[in-house]
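These notes are about the structure you will find just below.
With one protein chain held back, the other chains of the complex are shown just where they sit.
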Amino acid sequence: MEQGLFTANNVWMLVATCLVFLMHLGFATLEAGFVQKKNVVNILFKNAMIISIGLLTYCAIGFNLMYPGEDFAGAFFGFGGFGLSMPEGDAGAIAYADGGYTYWTDFIFQGMFAATAATIVSGAVAERIKLNSFLIFSVVLVALAYPITGMWKWGGGWLDANGFYDFAGSTLVHAMGGAAALAAVLVLGPRKGKYVDGKIKPIPGHSMPLAAMGVFLLWFGWFGFNGGSVLSADPVAVSLVFVTTALAAAAGAIGAFIISYAMFKTHDLSMVLNGILGGLVGITAGADQMGPLAAIAIGFIAGCIIPLSVVFFDRAKVDDPVGATSVHLVCGIWGTLAVGIFGSMAGLKQLWIQLYGALAVVAFTFIFSYALMYLLKVTIGVRVSEKEELKGLDVEEHEMHAYSESVEESAFQLSIK
Amino acid sequence: MEQGLFTANNVWMLVATCLVFLMHLGFATLEAGFVQKKNVVNILFKNAMIISIGLLTYCAIGFNLMYPGEDFAGAFFGFGGFGLSMPEGDAGAIAYADGGYTYWTDFIFQGMFAATAATIVSGAVAERIKLNSFLIFSVVLVALAYPITGMWKWGGGWLDANGFYDFAGSTLVHAMGGAAALAAVLVLGPRKGKYVDGKIKPIPGHSMPLAAMGVFLLWFGWFGFNGGSVLSADPVAVSLVFVTTALAAAAGAIGAFIISYAMFKTHDLSMVLNGILGGLVGITAGADQMGPLAAIAIGFIAGCIIPLSVVFFDRAKVDDPVGATSVHLVCGIWGTLAVGIFGSMAGLKQLWIQLYGALAVVAFTFIFSYALMYLLKVTIGVRVSEKEELKGLDVEEHEMHAYSESVEESAFQLSIK
Partner (left out) sequence: MEQGLFTANNVWMLVATCLVFLMHLGFATLEAGFVQKKNVVNILFKNAMIISIGLLTYCAIGFNLMYPGEDFAGAFFGFGGFGLSMPEGDAGAIAYADGGYTYWTDFIFQGMFAATAATIVSGAVAERIKLNSFLIFSVVLVALAYPITGMWKWGGGWLDANGFYDFAGSTLVHAMGGAAALAAVLVLGPRKGKYVDGKIKPIPGHSMPLAAMGVFLLWFGWFGFNGGSVLSADPVAVSLVFVTTALAAAAGAIGAFIISYAMFKTHDLSMVLNGILGGLVGITAGADQMGPLAAIAIGFIAGCIIPLSVVFFDRAKVDDPVGATSVHLVCGIWGTLAVGIFGSMAGLKQLWIQLYGALAVVAFTFIFSYALMYLLKVTIGVRVSEKEELKGLDVEEHEMHAYSESVEESAFQLSIK
């Protein structure tokens, strides 16, 4: 392979890595915007820790659980050993991954994905989970559940051998993270004051600018998430993925706009924002397989699903402050099925395989997460005290406020009282 | 062409696409920062919808209106048919655009530009326009006015045939969007309380951090806006564009700093921020034609223009909460003329052509937008009620606040009253 092509491929994969990294800022601001003012430090703290813990555990064992090597083709589980093993010089680097990228690039691109699953959970369990329990849950999820289920398809495991298709992770990242979130929320229970006397009380997020910023940053990062999943800079493939990704996100906004207006008779910003995310999650499984019209259809339907799903979960008393289960679990499954309905792989047999694969990953993750969360509940406890929940996690767990008045202003205010 | 070079070109164009996409977050935070607290959800909603609508309409008809094909060379108008047509395999992809990028890349890069025109308008008409009227205005502007005037130059139309030069859109994007903004503001009228008893009352923006963030993000994105307009990754050309773009922005800050200090005897942050944007708009028409000194001169003059223009429009009772007309219309025309004054194309004949082309685009867009806005005014109405304007668009149009206190804190406050 010519050096220029190898270099261009690798440059793109590293740019994609940066973009996926920035999604963690997107998740951080989205979740911070959708929680109450008194729990903002807590959610920022969790997001800063998740990406850090995620990279380190993926380095220690995740990468080699997810890509255990060719010996484990078709398997349910494999492990390639602890830590990272060096590539064998420049020739080895080019041979690695057919000239798409180096060994190091492979690790760091995949590592940025790994922490996403835990981040999805963090929004859903926000405002009432104990920090330490959440961190332990995250470590185990990222270290074990994510790479094991990921291996089933991307590591050449049994789902891959059975023809399951998931281009960039509608199932392996999003439905997986969403299933973990749902399990965690069920063990944890809703926030105090959310469901009172059979009524659903809205608890508005504290900052819409932060939430909107998060969605734009996630959309931005998704060009790397999907575009990097081509695993080379192949011009036609990557640019098609850009087109399908962008159109699905745009159509998701329109779908959510229409359905939420029909349902609530108002222009609901959080629905449109989640509609964009739903469109992005929906296109992720087949972003390389669709034409523009199919991409628009998939995104539009995902956007329509969002308000329906959010209301459904709320009626079922599944309290998810940011709508993570609707966005990631429901639209993740939808996107996985869409590969069997639209585009170049459409067909009843494929649709069946897609359903099968999605359910397998979701079921495994749900059971794993429920068991883990339950174990934490009966040991160290998963929920903060009622007093702490009312006062806010920022004061109790972090001894600080997200927003502070200027010292002299406060002094001034005290002096005039 | 060697595969490595084609791939590298296409990678750069896709990275530029991402950067231009992020400008929409820049516009969103800039505009959100410069409006009042009670209208923040509304401006965020509009920005999320604009990029979505913009991409979809550009896919449906805009792209083929703007680039109708070689048959329409030198024309005023052309249309290549609805939707996107697939490229003919890898060989076709390389042949497309002389190996600079693929068909898909072309569409998505151009599509990110298209929505910009409507975004420029959204800031100027903020805080008093009806949401539905604005959305209809945006759709028509992006679907028709932007691609038709864009075709005049970039689609090989009559301005191109006459030697008009506009590298990345000082006229075709910025003056065009600014002219539409001016027309919309004139039909709409100023905000209540802005011009009272012959006095200009300042209505301060609600968050300077959001505004400043917007400017940094726009500057960041501009490297893709101008750098991508090279339409390949040609190393000398793209890197020169980076240098001229950055120096013009920097000089714009200095120009606005000096003139605004001379005028107001204070260090006005919004002037410096808009000075940076003015410098960026100013360099855009000739970013590939200038050396470093010319770029500094163009940016510096653009920065000096900003405070003068803002005061001029305010005295003329053109109420533009974010200064969009000054930044995009005035500095857009200045940048277009600058191609005839500085750099490798300087000359009296070119200056004349530049003036001619800028006025043609501005006049067409202004008349088109004024007529469209007037039509909306006499049909569904363009302005919210006085009560709604006072209460804020967030509550009336969106039934939510941009910022909320924590639920229990509020309850606590109620209980102690």
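For the reader, a short list of remarks on this structure follows.
In order of appearance the chains are A and B, and numbering begins at 1 in each one.
FYI, contacts are C-beta pairs under 8 Å (C-beta built on N, C-alpha and C of every residue); 3 or more make two chains touch, one makes a residue touch a chain.
What you see is a predicted model; the values in this text were computed from it and never measured.
Across the entire complex, the residue among A:Leu65, A:Ile108, A:Val185 or A:Met208 in touch with the chain not shown is A:Ile108. Only one of B:Gly227, B:Gly286, B:Gly332 or B:Gly357 touches the chain withheld from this view, namely B:Gly227.
Only one residue from B:Ile108, B:Leu247, B:Val361 or B:Leu376 touches the chain missing from this view: B:Leu247. Annotation for chain B: contacts to the undisplayed chain at residues 2-9, 11-12, 15, 19, 36-39, 193, 201, 203-209, 212-213, 215-217, 219-220, 223-224, 227, 233-236, 238-240, 242-243, 246-247, 249-254, 257, 264, 266-270, 272-273, 276, 291-293, 296, 390-392. In the full complex, the hidden chain is touched by chain A at residues 2-8, 10-11, 14-15, 17-18, 21-22, 24-25, 28-29, 32, 40-41, 44-45, 47-49, 51-56, 59, 83-84, 86-87, 90, 93-94, 101-105, 107-108, 111, 131, 207, 210, 397-409.
The working rule: only the chains that are shown with their structure count from here on.
Distance from the chain A centre to the chain B centre is 32 Å, each centre being the mean of its Cα atoms.
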